[in-house]
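Every protein chain except one is present and positioned as in the full complex.
Chains: A, B and C, in written order; residue numbering restarts at 1 for each.
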Amino acid sequence: MKDTHIKEVAQIEPKNPILVEGLPGLGLVGKIAIRYLVKQLKAQKLAYLYSPHFPYFVLVNKKGSVRLLRGTFYFWKNKDGQNDLILFTGDSQSQTIEGQYEIADRTLDFAQKHSVKTIVTIGGYRMEAKDKPKVFVAATAQDILDNALHAGATVSGSGSPIVGTAGLILGLARFDKIAALCLLGETRGYLPDPLAARSVLEVLKLTFNFDVDLTGLNEDIAKAETMVTRLQKIEEKRALQAEETRKEEDKKITYIS
Amino acid sequence: MKDTHIKEVAQIEPKNPILVEGLPGLGLVGKIAIRYLVKQLKAQKLAYLYSPHFPYFVLVNKKGSVRLLRGTFYFWKNKDGQNDLILFTGDSQSQTIEGQYEIADRTLDFAQKHSVKTIVTIGGYRMEAKDKPKVFVAATAQDILDNALHAGATVSGSGSPIVGTAGLILGLARFDKIAALCLLGETRGYLPDPLAARSVLEVLKLTFNFDVDLTGLNEDIAKAETMVTRLQKIEEKRALQAEETRKEEDKKITYIS
Amino acid sequence: MKDTHIKEVAQIEPKNPILVEGLPGLGLVGKIAIRYLVKQLKAQKLAYLYSPHFPYFVLVNKKGSVRLLRGTFYFWKNKDGQNDLILFTGDSQSQTIEGQYEIADRTLDFAQKHSVKTIVTIGGYRMEAKDKPKVFVAATAQDILDNALHAGATVSGSGSPIVGTAGLILGLARFDKIAALCLLGETRGYLPDPLAARSVLEVLKLTFNFDVDLTGLNEDIAKAETMVTRLQKIEEKRALQAEETRKEEDKKITYIS
Partner (left out) sequence: MKDTHIKEVAQIEPKNPILVEGLPGLGLVGKIAIRYLVKQLKAQKLAYLYSPHFPYFVLVNKKGSVRLLRGTFYFWKNKDGQNDLILFTGDSQSQTIEGQYEIADRTLDFAQKHSVKTIVTIGGYRMEAKDKPKVFVAATAQDILDNALHAGATVSGSGSPIVGTAGLILGLARFDKIAALCLLGETRGYLPDPLAARSVLEVLKLTFNFDVDLTGLNEDIAKAETMVTRLQKIEEKRALQAEETRKEEDKKITYIS
């Protein structure tokens, strides 16, 4: 395997397909969103992306079977709507700079092959969100950007970088005359964040006018909140103890001087 | 030398050959196992693997002669049994990500050229083994996995990664329609571990039904145990002294405050 | 995008063109200088340079539009003078060693295509400049070096390296029989330094005998000076506090011993 390549495992005849990408990143927002769509829509496996720029280990599953790190494309036939979906997520992003560009390139080649005219990339945006996480949006075309804004998204801050595959796909899409949109959910980023993923999916379904029930994410959201609360308590306690220790030491020093 | 390549130094006509790989890794489990098989079975040199992804130094032998870092393939004609063996070990793993994939690729090419239908990779699994080290197993096919389980191995934990050549060969073997099995011996990992290697070899010979006397490893195992005991005593003493020092310092602080 | 490449967006018929390069580096001297020339001379966009060796993120502008990191070439038709100018700046330098050489190579290819006989590269030279920043100069040809010296530059110190694109273009220009000159403005380097950029531009316009009003930089220079003064005050205050703390601690120790 000298280069990144894609191996198809099913044949499809897509109708105005939109490709939605969500590789692992901040808060795993993209990966959680795509995995939820795959499960909820019962999307079918379409192709695998392999790359020598992924980390050099393999994963073992429950039954002792082994597989390379990879990306996976899924296909959803949208019987009631206008656009079929091609969903893309995976185990990892590239470990090298050149690999980052190569994986984005191959993904765009694959999109072109299947006559994709619109790509959406999903990621996280590091921020301490109050209440409901916002969704920041950037795009290569004004009409698609406007649609996302109408669906509740906020324009991404000027000058802010979009790192990794989610960003490079947008940057490279121009050359292939594919419209591209990036949706970034507000997230603290250090824990899997299904709440941010839900915010992104709400914008996504409104922007492209397809239906998917998002209540299935509620359980994961509740669990994640419990986890955050517990970590915050641990951190508060640790901070308190550090403060106590500091005071004790201050006393000693005061005593001496 | 622009790419990884293999140079054959003998001609063979193998009978249903199995390739067994063990490059240096955790506890040198793979390398110790392969070197023991080569010595015990009097296997013959078959080929060298050279790569610009190995570290950039050469080794000097006793007589002042010099050689590149390399991998070496050995061949054992199994007169009484079903499968000849091709054994593979070497000085180092690749130093780059791309090189890791390239070396696994070339090894599989070589296996295919010699009509290998089954590959076994050997490595270490970091764990404080009590009593006899377990052997964890993962595989690309159910029948070969079952054989290893019957031979005493344990299914590798779900989600645990297998790093380096031992893992990538399994991951890439699928594309070449070669069945592949990975045997990982429990090891602390920071010292050469012949005990873990013996555990792996016991499973290996039972799985593939060939005979090799493993008592020759006993001396190395005894030496390694002496070494571990000595290091543990040094560590205990160091921990005791650290404790003493801490108490002394506590006294001083108490006095002051 | 497998390699660095240049995409032209305008057609030009240049008259004895000089290419002036200033990618980001120490004190952003080169980038500030080129951006000022582009604005002041109303230069037109000529071409973009894309590379998989740039960092793997994209930038978002005010309107939520996205673009890859890139270099940009601009063209200025010098109606009254002898030499048209091709100006080159960008978002970043290469992140890899090979990329550094590749980007310098592609820039020289582009220069040759447009019959450029002279290239100037601009950068910063780390030094605490007193009064007006000096401009150090190095070149591949004696006549162009002499011209820069007559214009007020100082010969660059022997043995001092010129790092990055500004240096490699000079080193590689020989092979293409293009004369090349490097102008390095004295700068502290850790803040954007329009004062150093102005010094370089003064030497540039005198060396190549073209006219450009530099007073437009004065406002930025004043702002930068205010910023430096503020940072210096903060630093002085911090140093003073550290000194106080040290004295306090000295007292305690003296008291104890």
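Remarks
Just so it is clear, a residue touches a chain if its C-beta (ideal position, glycine included) is under 8 Å from a C-beta of that chain, and two chains touch if they have at least 3 such contacts.
The structure displayed is predicted, hence computed values, not measured ones.
Touched by the hidden chain within the whole complex are the displayed chains B, C.
Checked against the full complex, the one of B:31, B:53 or B:134 touching the unshown chain is B:53. Remark: the omitted chain is touched by one listed residue; of B:2, B:79 or B:177 this is B:2.
As for the chain not pictured, it touches subunit B at residues 1-2, 52-53, 55-69, 95-96, 248, 251-252, 255-256. Taking the complete complex into account, residues 94, 97-98, 100-102, 105, 137-140, 142, 145, 155-164, 167-168, 170-172, 174-175, 180, 182, 253, 256-257 of subunit C touch the chain not shown.
Just so we're on the same page, only the chains that are shown with their structure count from here on.
Judged by the touch criterion defined above, the protein chains link up one after another in an open path, with no loop closing it.
The chain with its Cα centre farthest from the Cα centre of subunit C is B. The pairing of subunit A with subunit B is characterised as different-residue: of all residue numbers used at this interface, under half are used by both copies. Computed centre separation for the pair subunit A/subunit B is 37 angstrom, with centres defined by C-alpha atoms.
The set of subunit C residues touching two or more other chains is empty.
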